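Notes follow once the structure below has been shown.
Every protein chain of the complex appears in place save one, which is left out.
Presenting chain A:
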Amino acid sequence: MSEELFTNLAIFVLSLLVGFEVMSKIPATLQTPMMSGANAIHGVVVVGAFVIAAEANSWVFYCLAFFGAFFAAVNVAGGYTVTDRMLGMFDRKPAAKKEDDQK
């Protein structure tokens, strides 16, 4: 086994364990935003889209790079936007309450 693969495998396994640890016991209230937030994080695949675009040199590869960039951008931009919108709704509660009190 190459050293590179071993390092990557170790990182992979430890990250899985961190993920299990960080995620246990999520209150049900937050499970939908949490799913959406995790969904945005896998948008990091956009970094890979840059890497392949830099190596493209024929039309097949340009096409693949285009779709990679398009798909990843939808994931990352949309994912963070919708998660923020959802969490913003929980956020604005105290403000809305104050308005009601003043009435």
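As a convention for this text, a contact is a pair of C-beta atoms (placed from the backbone, for glycine too) under 8 Å apart; a residue touches a chain by one contact, two chains touch by 3 or more; residues count from 1.
Just so we're on the same page, contacts and distances are computed from a predicted model.
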UniProt protein name of the chain not shown, from "Peptide/nickel transport system permease protein", "NADH-quinone oxidoreductase subunit C", "NAD(P) transhydrogenase subunit beta" or "Ferritin-like domain-containing protein": "NAD(P) transhydrogenase subunit beta"
Footprint left on chain A by the chain that the document does not show: 1-2, 4-5, 8, 11-13, 15-20, 22-57, 60-91, 93, 96-97, 100
